[in-house]
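Note that this is a trimmed complex: some chains were dropped, and none of the rest were shifted.
Chains: A and B, in written order; residue numbering restarts at 1 for each.
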Amino acid sequence: MKIIYLTMTTILMTAVGVWAGDDAPTALSNKEAIDLVQTHANYLWTLVAACLVFFMQAGFALVEAGFTRAKNLINIMMKNLMDFSMGSIAYWAIGFGLMFGASASGWFGTTGFFLSDYAPDGDPWVLAFWMFQVVFAATAATIVSGAMAERTRFVGYLIYSVMISAFIYPVFGSWAWGGLFNGGGWLENLGFIDFAGSTVVHSTGGWAALAGALVLGPRLGKYAKDGSIRPILGHNIGFAALGVFILWLGWFGFNPGSTTTADKSIALIFVNTNLAAAAGAIAAMVVSWIKFGKPEVGMTLNGTLAGLVGITAGCANVAPGSAIVIGLVAGALVVFSVMAFDKIKVDDPVGAISVHGVCGAWGTLAAGLFNMGGTTGKIIGVQLLGIGADFLWVFPTAFIMFKLIDKTIGLRVTPEDEITGLDVTEHGGTAYPDFEVSSAYSQS
Amino acid sequence: MKIIYLTMTTILMTAVGVWAGDDAPTALSNKEAIDLVQTHANYLWTLVAACLVFFMQAGFALVEAGFTRAKNLINIMMKNLMDFSMGSIAYWAIGFGLMFGASASGWFGTTGFFLSDYAPDGDPWVLAFWMFQVVFAATAATIVSGAMAERTRFVGYLIYSVMISAFIYPVFGSWAWGGLFNGGGWLENLGFIDFAGSTVVHSTGGWAALAGALVLGPRLGKYAKDGSIRPILGHNIGFAALGVFILWLGWFGFNPGSTTTADKSIALIFVNTNLAAAAGAIAAMVVSWIKFGKPEVGMTLNGTLAGLVGITAGCANVAPGSAIVIGLVAGALVVFSVMAFDKIKVDDPVGAISVHGVCGAWGTLAAGLFNMGGTTGKIIGVQLLGIGADFLWVFPTAFIMFKLIDKTIGLRVTPEDEITGLDVTEHGGTAYPDFEVSSAYSQS
């Protein structure tokens, strides 16, 4: 009996590895190994999603370039490349610390600048998380580029892009998302729902775009003295449409990637994102068809983006049917919003204020209205508070910043340069030298 | 002894967690945790692959736009954006239920419409699976766009795109793939091999394209009365080539993603997909070089796609060397097929019928011929049956549908509109206003 017992014990011990050799697995070591594989999957998903969000930079660049004139293409590509490049360095040095560092005041973080929270022998999760966050910061930054297209001094734009990535975006971000690493920002502690950033990213970009467009004023020739509005046509609709496809793709990183975890919850977010985009495209096409007599491509492309912005806040907490409704409203809303801003002579060449500012606000409200767990007056109130807080923080701050840039180094190019085109005057180049340009090219 | 025994037991119990605290892992809880991590990896792969397949929409749009005239670019982008958008909603409402719902008749499913199989507290796999399937449905739909380019009324195209996504594609899909969720379609129960859809997706799109091209008739000026064929040149080979690169990339989601499982089997599928595409490009280039005296870009680009379509059915069950042979045949076949359809005056501006219909059939046959486990007369017979069943279902149904659209709201634009270009007449826009257009632009 004793012998049998010992033998048995040995077998058991070997099987569960309690005192077996170094490599023998135990339930506990297995549990740790399982957690590690899941962690690897989380890294993988977060960083693949960051790739998709990074690619949105190309999408925004193409949409802006496509919707504007050939004589400003180089300038637009330079702005879009440099806001990401300078933004990356600024977010590394300052922004990430303000947004996710430990916070004494509760209003912004004060640690983790220059990625100092990372030690080579420590946990590299902060690096994966930074990578995902920097492409978000850059999205907020690049939204503004479109609204300020075709008339902004390049050096002024560079200063702006550092400011939003280092300061304006991270401060609001810390209110709504900062708690991922520390005690929690005041908005998220109230229960503010903005899963992937309808407000945090898109409205922030949209309200900064509004400030920029107002400080700059409209492009020459856009609004005639008799009150009529002259459409300034985009020079390459192929670029614009490709840009929208790329943005739709990138949003599959933007929304589901915001889990920063590889789990089952990403499926719902994928489906909601896709359905809202489709509904936004359909709604904008139908509304433009009714209003203008024909299904208009610019509005339809912006309707797609409007649907995507709209579902960004609620992508994880609304049902697929609600996602369609949210997208339909966003797609219709963007058409009316674009027309309204044109009416009050706010010249936004690509519709960025409407797509990101207005539809970002709608999406944030909708995340409360269509909450699968039910909605209450308190939920709606907090959503409205978040929407308002973003506007009240971003718009005045950005407005003052643009005014300061304008009064010091100058924000707007000269009328002569604007007519010539910024490619020649700001960059000494021309984007399409092998083609004959039409009279529209050098029109003001 | 007793004491030792109890101590031992305690150690063992702790180690295997049989009656330890809540969090103590056991072999069983570990097994469940492992399965869950693998499930997470499956979600991740299926959804990342869906991203890649989604991006094929941009690829198809660019290929079609590049191979046609500048005056129809907006129309092409609108068609490609809207067939995905309307298709997404149609597949959510109807198509997915027909294809994968429980089936009483064995001919199509009758449950799961409006994603009603999904409950917020249930398993979200149906959402991940839907996301992967909707991008497949959209691929079938968008193939047709190219064959009908430059002369189709936009409203007629919208109706078509809903019909194929909601009805034509899902019904055949249920025969060949429906069993993923229910008892199995009749074709798959016979052993039909079409791993990622040479027939289910590509031939379905190709035969619908043939029906559309026949009902529409050729573009004005394509076939002269003296029997000569006038080439109508694509306006932007850069777009077309970029589109092919994007499609090649997307196919790495299309074929390997069809596992919907993150396991080792995807490696073979990747390699086969890549080698067949490369072989298709080489074969088409060589054949075009022999036949036309120069390596022709349009044929070479289509040869790449032909190789990809060809390997789609057999990507998981043929060896890499066979993939090269399949691709070589597809690449040569597509050149002869394009010329043959031109000869019988079926005007297919991008070669969609040849690439997807003809090479889809070849690929489906090849999946039987080169089966790694060996081939038999029965296997070949079932493959031919599947190829035939697809043609017999899709072509007549699509033909009747296009005829009905033609007789009611009208499928083809007026000759005047065709000459002016659909961008102006259907959408009130122009794709490249800053450039001087050549006389080719407004040619019929």
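Here, a residue touches a chain if its C-beta (ideal position, glycine included) is under 8 Å from a C-beta of that chain, and two chains touch if they have at least 3 such contacts.
The shown structure was predicted, so the numbers you read here are calculated from the model rather than taken from an experiment.
Engineer: Count all the copies in this homomeric complex, not only the 2 that are shown.
Structural biologist: 3
Following the convention adopted for this analysis, only the chains that are shown with their structure count from here on.
Engineer: Would you mind pulling out the distance in Å between where the CA atoms of chain A average out and where those of chain B do?
Structural biologist: From the centre of chain A to the centre of chain B is 30 Å.
Engineer: Taking the complex as given, what residues does chain B use to touch chain A?
Structural biologist: 1, 5, 8, 11-12, 15-17, 24-27, 30, 33-34, 37, 39-41, 43-44, 47-48, 50-51, 54-55, 57-58, 61-62, 65, 73-74, 77-78, 80-82, 84-86, 88-89, 92, 114-115, 118, 120, 123-125, 127-128, 130-131, 134, 154, 236, 239, 426-436
Engineer: Okay, in this complex, where on chain A does chain B touch?
Structural biologist: Chain A reaches chain B through residues 2, 5, 9, 12, 16-18, 26-28, 30-31, 34, 37-38, 41, 44-45, 48, 52, 69-71, 233-238, 241-242, 244-246, 248-249, 252-253, 256, 262-268, 270-271, 274-275, 277-279, 281-282, 285, 292-298, 300-301, 304, 319-321, 324, 372, 432, 435-438, 440-441.
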